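Here the complex is missing a single protein chain, while all its other protein chains stay put.
Labels run A and B following the written order; every chain starts at residue 1.
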Amino acid sequence: MVESKHSWKAWIYLSPAILLLLVFTVWPIINTVRMSLLEGYSSMGAAGGISYSFGIGNFKQVLEYKDFLKCLGNTMLLCVLTVPISTLLALLIAVCLNAIKPLQRLLQTIFFLPYVTNSIAIGMVFAAMFNMVGSAFGGENEIIITAGIINNVIEFFGGTRVNWINVGSSYIANIVVMVIYIVWNALPFKILILLGGLQSINKQYYDAAKVDGTRRIRVFGRITVPLLSPMLAYVVITGFIGGFKEYSSIVGIFGDDMGPTGDPGRLNTVVGFIYDALGNHQGRASAAALILFGIIFVVTLINLYVSKKKTHY
Amino acid sequence: MSVSELTMQERDMRKVTVKQRVVKIAVQVLLYLFLITMAVIVIFPFYWMLISSVKSLAEYQRAVPTLFPKEILLSNYVEAFKQANLGRLFLNTLYVGVVSTLLSLVITVLSAFAFARLEFKGKNALFAALLATMMIPGELFTITNYVTVYSLKWMNTFTVLIVPFLVSVFYIYLLRQNFMQIPNELYLAAKVDGTSDIKYLWKVMIPLSLPTLISITILKMMGAWNSYVWPRLVANDEAHRLITNGLRNAFTESTGDVNIPVQMAAVAIVSFPLFLVFIFLRKYIMKGVSRSGIKG
Partner (left out) sequence: MKKIIVAVILLLALCLNTLALASCKKDAKDVDFVVPEEGFDTSTPVTITFYHTMGQNLRDVLDRYIVEFNKIYPNITINHQQVGGYDDVRDQIKTEIAVGGQPNIAYCYPDHVALYNLAKAAISMDNLIASEMTVTRQDGTTETLGLTQTQIDDFIKGYYEEGKQFGDGKMYTLPLSKSTEVLYYNKTFFDANGITPPTTWDEMEQVCKRIKEIDPDSIPLGYDSESNWFINLCEQLNSPYTSATGDHFLFDNETNRNFVAKFREWYQKGYVTTQEISGGYTSALFVKASTEAGNSYMSIGSSAGATHQRPEKSGGSYPFEVGITTVPQMDAANPKVISQGPSLCIFNKSNPQEVLASWLFVKYLTTCVEFQAEFSMASGYVPVIKSVNNNEIYKTQFLDKADGGDNIAALSIKVGLQQEAAYYTSPAFNGSSAARDQVGLLMQKCLTAQTDDVAGMIKKAFEDAVAECKYQAG
């Protein structure tokens, strides 16, 4: 390789990036650790002249707070549901797209459209589609003004309408809506990566399989998936990292309350918890963020370990 | 082997090919059916946004929603444009987008080059450290960064919208993967010829990784277009306000509720340029982003 006496050159090339990262990324991380270790730290109080002592009180408060575990549970549930579903669906769509000729480009374009949207704005569109307008749902005095387009479609096909996101809706219905929206949001990126992977697989493998008369399913399982495994690992890992940071999609559907009317915070996530605490309790927010970082770190390590065993480079 | 046996085999073969053809067509039909159904599901929210944006408020609030608007009210768009002062917002956003993209490209190319082609002590450790920062929720940087830019007296300037986000570890990572696919022999040959690094970068590496650079450009522009939390905090004056922020401001009055069709119209106007860019440059995005897969 290149002689290492020129390594100062590398540092020069890297200097703008490193300088900016030091200022706007590394220092905030240090400061976060500092704030998390100052018991009960709040920047308003600090501005008012209060001094704080060192300790792990923030971590204790966060972990003992009942809603934090709920937030963590929601986050994990959404991760565990949306990552496999979106990955499988994306794989299916990518494989199908790869197998057709006419309309391929048009369909590709359509599948990429959600990629260019603001998740809060389109979340409002989704919310409007699932929203029921009326009063006293499920009670004897129920009045339905409009059941929402999704329920209209369900009723059109003979189903019964579901209270998706309104007052009195069930946790399961809420989760279903969130899964649909998050998967919808996550598909474009995954299709993009997987289709790119598929198209770069050497045609010779398939030709060889054809000559051998191998069945499609076997081809898929024995050739496509192994050769695609680096991309699959990539979308799963980024999917988990993104999933643990889930926040704005829930704001998009349920608003700042992070839950249906009557039960706010029901769908709150860890990042939502951090945001809530960020206002007046920067110490707690910092502690929660570090806990989240730890979780993501461990999950990513596990993912990498598993994918190293299963991935064929 | 008798003649009759041969013909029987032939007949079998033919049967198989007919059967295969039927299966093949059936599979194709199923493929299209599946893909088109999925496409309709994916595109429906956009359709819903568009038709809502041309409905009158009364029609929007109807009991049974109309799948196609009874009358098309383009006045919602005029109203949205006026109410949100979109012209100014477009210009501001364009300026921030272009400048930050250019600077960001320079920084990203230099860093990716160093990581992909140069050897230095602690390279892997440094790269791993950079990747690790991607895992930290960005929300947490906000408080500290706010203090920093304030101390630097950058409030309500374009600088504050551009500089803090110039470095993206993700883009460096993307481009590094791309650079690493270019055979090292090319670089060594260039070294022997006495070509400088910069020249080599400009003549060989950049042209070869153009799709990735274009996709980074588009992603960066999109970032400027969609950014909301940070601009609202640090540059919320008329002269520097960006589009997403301006959009929200325009529809927040101290009292009264929002005319949703007008709001949808504004959202549609703001989304439109992105769609346009995306449709025309789709090829580059595909090539660039798909190459970032864990390869090499």
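In this text, a residue touches a chain if its C-beta (ideal position, glycine included) is under 8 Å from a C-beta of that chain, and two chains touch if they have at least 3 such contacts.
Here the structure is a predicted model, which is why all the values come from computation and not from measurement.
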Query raised in the report: Of A:Gly159, A:Gly262 or A:Gly294, which one is in contact with the hidden chain?
Result: A:Gly262
Query - Contact with the hidden chain (one of A:Gly48, A:Pro102 or A:Gly158) - result: A:Gly48
Report summary line: Out of A:Gly73, A:Gly279 or A:Gly294, the sole contact with the unshown chain comes from A:Gly279
Report summary line: Touch assignment to the omitted chain, from B:Tyr77, B:Tyr146 or B:Tyr200, lands on B:Tyr146
Requested in this report: Among A:Val33, A:Leu69, A:Leu88 or A:Ile143, choose the residue that contacts the chain missing from this document, as touch is defined above.
Outcome: A:Ile143
Query raised in the report: Which chain B residues would touch the chain omitted from the figure, given the whole complex?
Result: 58, 61, 63, 120-121, 143-144, 146-148, 150-151, 155, 232-233, 236-238, 248-249, 252-257
Query raised in the report: On chain A, what residues meet the omitted chain?
Result: 7-8, 11, 15, 18-19, 22-23, 26-27, 30-31, 40, 42-49, 65, 131, 133-136, 138-139, 141, 143-145, 166-168, 261-264, 279-280
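We adopt the following convention: only the chains that are shown with their structure count from here on.
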Query - Length of the line joining the C-alpha centres of chain A and chain B, rounded to whole Å - result: 16
**Report entry** Partner chain A, residues of chain B touching it in the complex
**Finding:** 27-28, 31-32, 34-36, 38-39, 41-46, 48-49, 52, 62-65, 106-108, 110-111, 113-115, 117-121, 123, 126, 130, 132-137, 139-145, 148, 163-167, 169, 172, 184, 187, 191, 197, 222, 226, 228, 244, 260, 264, 267, 271, 274-275, 277-279, 282, 285-287, 289-295
Report summary line: chain A contacts chain B in the complex at 1-4, 6-7, 9-11, 13-14, 16-17, 20-21, 23-29, 31-32, 35, 43, 89, 92-93, 96-97, 99-100, 103, 107-118, 120-122, 125-126, 128-129, 145-146, 148-149, 152, 184, 187, 189, 192-193, 195-197, 199-200, 230-231, 233-234, 241, 245, 247, 271, 274-275, 278, 282, 285-286, 289, 292-293, 296-297, 300, 311
